[in-house]
Structure formats: structure tokens, C-alpha cells
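One protein chain omitted, others in place.
Order of writing sets the chain letters: A and B. Residues in each chain are counted from 1.
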Amino acid sequence: MMEKKKSSYEIQAAEEGTILPLHSLWRGLRANKLAMAGLTVLVFFIAIAIFAPLITPYAYDQGDLLNTNRPPSYKHWFGTDYGGRDIYTRIVYGARLSLWVGLASVLISVSVGSVMGLLAGYYGRWIDMLNSRLFDILLAFPSILLAIAIVAMLGPSLQNALLSIAIVNVPTFGRLIRSKVVSLKEEDFILAAKSIGMKDRRILFLHILPNCLTPIIVTGTMAIGTAILEAAALGFLGMGAQPPQPEWGKMLADSKDYLLKAPWTVLFPGLSIMLAVIGFNLVGDGLRDISDPRMKRG
Amino acid sequence: MSEWLEVNDLKTYYPVKKGLFGRTSETIKAVDGVSFAVRKGETFGLVGESGCGKSTTGRSILRLAEPTGGTVLFEGQDIMKLGKEELRRQRRHMQMVFQDPLSSLNPRHTVGKLLEEPLIVHGLGNSSERKRSVREMLEIVGLPAGFASRYPHQFSGGQRQRIGIARALIVRPKLIVADEPVSALDVSIQSQVINLMQDLQRDFGLTYLFISHDLGVVRHISDRVGVMYLGRLVEVADKQDLFSRPLHPYTQALLSAIPNANPDAKRERIVLGGDLPSAAQAPSGCAFHTRCPYAMELCSKVMPRMVERERGHVVACHLDQTGNEAIRC
Partner (left out) sequence: MLAYTLRRVAMLVPVLLGMSIIVFMIIHAIPGDPAVIILGQKATPEAIAELHASLGLNDPWYVQYFSYLKNIAGGDLGTSIQTKTAISKEIGPYLAATFELTVFSMLFAIFIGVNAGILSAWRRNSWFDYTAMLIALIGVSMPVFWLGLMEQWLFAQHLNWLPSIGRVNARDPVESISGFYVLDTILARRFDQLEDVFKHLVLPGIAMGTVPMAIIARITRAGMSEAMASEYIRTARSKGVHEFMVVYKHALKNAFIPILTVIGLQTGMLLGGAVLTETIFGWPGIGRYLYSAISARDYPVIQSGILVIAVIFVCINLVVDLLYAYFDPRIKHR
């Protein structure tokens, strides 16, 4: 049933003169209600991140020491924190940081992982050995612990947290691409490309990489959600964003001592992280079901 | 113009990794010491059962599979000795047509892009010249020029193979290795594609190395034919000689299996006993001795050499025609 549907997407796409994987994924996504719900959440967060200055009444670092830890009210929708700063404003600006860290770190992981996976899968031999061993080593750490180790080397900051999360996720994409390349390079059209006299670079980036795009998009979407969680965790441990940056994890860490007195200071940042991650997970689940009908058990 | 493409003692082995630390314990000898020569302008047919190494031979000659040993002389130049970039440039003159055109054409590209790409790769012409040659080439292989904007999966099998041929031909090569080019097609379409290939050979002065398991097709298109069994050539001869007087028992068995057009001709079908042995454990001596109806003790011990039994008719067998023990090597 799914098979049939999928091929009809492809034919439609082809008739419109393009056959990009994005196209068939998008068609599938539109039919998946949960994924569309997730996408709506994501669009919402992206929108508030873009229009943050327009929809917030205060500056995110503007404190009011006479109004600390105030409960939600008409003036402060989500209340104020221990420094008297408006939590709603900080959450909205925090969306910028979290989405930025999630997107940028995954983009870095995908780029580095793709190149490493392409080289390892295509050339094999020692390049493959070296890459695979490196991936084994990186994957031998629980991910958050490796991120902590890297931040411990680089020093705590949002940039370094982003970088460490990117490094931690490289093996995920490296292995994904490698296995895809290993199977693709046996395909006749790659052999045909060689027989025509194409350079390796052209084969790798114009013929192999585009055919890896679908699994990259699926895994990448999920990875953004995980990256946001990891960034929040690093922020919570004081190894990520530094004050006064309104990073959600850091906000939780700073407010946790006022838990009894002002639970809203803890509630809203956590809810925001959760919602954003749910959005990425729903879209990721949906994309996976569309791209690989066998994975959908039902 | 003889010996235009010369293949000498070509070997392509694949290691099979096994055991505790992935040491190599077995070697698959896909091609094991194959030698033959192709003359300019002719069609050399390479036949054999599937798994006999005929495809690997074709790919090894183009170095699409890296050979383990041997030499390939193309217009006097040793292909095996070419550096990476030299080889890449050389590929312009030696193209390949694949069995399954659908899998050998990148499904994400339009036909126009697929045909243009070889020209881009070899830096031939500017954009508008390339576009023009794509249209011309489509017409040469009998397709409307307007098909350039379509994708491979929108075509029928025969049309796709025409595209595959156009893609090989667009850089005006001298040699085309055609690996089972019609095996995936309906019989009615096969002859159209074969005829097209013959027309193109005449018009462009092409030389074909035509690989197929189908003796009927090979008989139709080839000038000379080589028969392979388990990675080795067992017999090479002119088409007429081979089909009228096959010398190797394996060739005789193969030929006896083709349905005969002339029902009066007396020919008994020779049915081979046993299965095709694995290429990883090829039998000693003559690889065919496990299935050969005339096998002698010698055959399991000594590998027969290729010997020119008649003019232009080479065979690797310890028997002579009449079935008596012949040349010892």
C-alpha cells in the first residue's frame, strides 16, 4: 500500500520536471497528521525566534530588582525570574539560541560526517579503517559525557557547547553516509559514471551525495531535537550559554533554587524545550515513515 | 590492422575475508589468466554461463574492476600502467554499455543531463554545442530530441537502452564494451537494439567487445567469439568456425543447447552433469574436467594451454577433435 503511494509521488514529481527527494518527502509529510502537527510547532518556534523583538515588551536582560520572582500576570505573562526579568521575553529570545544551536550543530555534523562517510565508504582501505575506528571511539562515550569532556577542553560558552554537540554527532552521520555509500558504489550508475571518465569528486558530490539526501534529512531532523536537549543540558550544567544569555537550560539552572517560591520560573523554560523537541521528533518520525515504508509498522 | 586491443594473461582476484581478524583465507579468481586480441572495427563476442567471469573481464579491461595482474594494450598503450588522470582521459575512447539501463542511469537526472555529462567531464564543447550534440545523439539512436527533458524511468526498456548507447557514443569512443546489452529486453526489442548497434558500428567505425550469455545474439553480431568457463577462456575462433566446428567439449555442450533453426541437422543435445563449481574453489587442472564427458586423468592434473589448432582457432583442451589424447603441455 505504502509502496504504491510512494511511487505515485515520484511520478507526479517527475512530471513537474523535478525529482528532488525533498519533493516526495514533502508530499508524504502533508498526508501525515502527526508530522504536520509537529511541523506547525516548529513553524511557530521559528516564527517567534525571527520576530522576537516585535512580540516582546521588554529586553531579555532588563531586570527589575523590585519585581523578582513575580507570578504570571497581565504585565508579565510567564512571570518574572530571580532578577526581575520577564520570563516570556527570555523564552522568546531563548528560542533563537536553541534553534540556532540545534540547526548549526547538526549542519556541522552533517557536513563533516558526510565528507568523512563519503571518503570512507568510497575509498575504503585505510581511510575507512581510520574513520571507522575514530567513530567507534567517539561512540564509546555516552554522548552527553563526551560533550562535557569537549567543553572541559574548550572552556564553557554557547559556541563551544554548539561545537561539542556537533562533534558528538559526527559519527552518527558519518556511519549513516558510509553505509549508504558502500551500497551505492556497487550500483551500476556509479560504475557507469566511472566508465564515462568522471572525476571522483564529481561522482561523490553529484551522484552519490544526492542519493544519500533522504536518510540525512530524516536523521538530521531527529538530531536537531536531540541537539537542543543536549545544549540545554550543557547550559544547565553551566557548560553552555553564559549569563545573561536567555538559554532555556541555563534559565532552568538559575531558577532551580527558587523552585518552591516561584515554580513558574522553572515550568516555562522546561515546557519550551519539551515542545520544540516534540516538534522535531514528530516531523522526524513522519519523515522516517515516509522514506522507509518498512519502518512503519501499521 | 591487427591486435588493436590486446589482453594478456588478465587476472582479477577478489579476496574473501573470513576468520578471527579478517585475514584472507579464500580468493575468488573471477578472471584467471585470460588472453585474447580484438581487431579494429570487429565485434568480438565473449560468451559463457553467468558467473564465468565474462563481465568481470570486460570491466577489468576498462579498469572498472582493478585487475590483479596482466596487461591490456589498447592501440599499443598499456592501460594497466596509466595513472589516475591519464586513465580518466583514456576512458573517452573506451566506453561501456550496461545490461540494465535503468540502474546504470542516475534516476535523479534528466536524459538531457545524463547525455551531456560525458561531454562536460571531458571538456567537449560549450553549453550550447553540448545541448546540440545531445539532441543530435538522441536522433542518431532513434529517439525524439524532445525526450531530453524526461527522466529514465519514464521510458520503456528498449528506449532506455538506446539512451545508454547514446551516452556511451556521445564522446565518440573507439571501443565499446557492451555487457549483456540486450539481455534485459524483450526478444522483439532485442533485434532492434542489435540492429542499431550494427548501424552505429558501421557509421562510426566502432569496435565492440560484446559480452553475452546468449549464443544466438552473439552469433548474430560477432565476427569472432571467445568462450569462457570459470574465469578462463577455453576457445576462441571466427564465428563460422566456432559455430560449425566447436573444438572444446564445453563449447560443444553450449552449442547443443541452442534451439536449432534447421531441424534436419543432426545434433544431439549434450547435457552437462554436475553443477558449475564455485569460482572460489576452481577445480585443479582443466577447470571443466568435473563436468566434461571426455575427461581423462591428465585433465584433473594439468591445466591445458591455449593452442592454435587451426588457423585463427584457438582452444585449451587436452583432447583433439576426434576425442583422442592430443597435445601434452
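By definition in this document, contacts are C-beta pairs under 8 Å (C-beta built on N, C-alpha and C of every residue); 3 or more make two chains touch, one makes a residue touch a chain.
All of these numbers come straight from a predicted model, not from anything done at the bench.
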- For the full complex, which residue in A:59, A:104 or A:144 touches the chain that was left out? A:144
- Note on the structure: Of A:35, A:48, A:118 or A:233, the residue touching the omitted chain is A:233
- Item | Contacting the left-out chain in the complete assembly, out of A:22, A:55 or A:259 | A:259
- Message: Under the stated touch rule, tell me which residues of chain A contact the chain that is not displayed.
- Response: 133-134, 136-137, 140-146, 148-149, 152-155, 225, 229, 232-233, 236-239, 249, 252, 256, 259-260, 263, 266-267, 269-270, 273-274, 277-278, 281-282, 297-298
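By our rule, only the chains that are shown with their structure count from here on.
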- Query: Using mean CA coordinates as chain centres, what's the chain A-chain B distance in Å?
  - Reply: 49
- Would you pull the chain B residues touching chain A in the complex into a rising list? 59, 62, 64, 88-92, 95-96, 98-100, 103-108, 117-118, 121-122, 149-151, 153-154, 167, 171
- chain A to chain B touching residues, read off their complex: 10, 14, 17, 19-20, 187-189, 191-199, 202, 207, 210-211
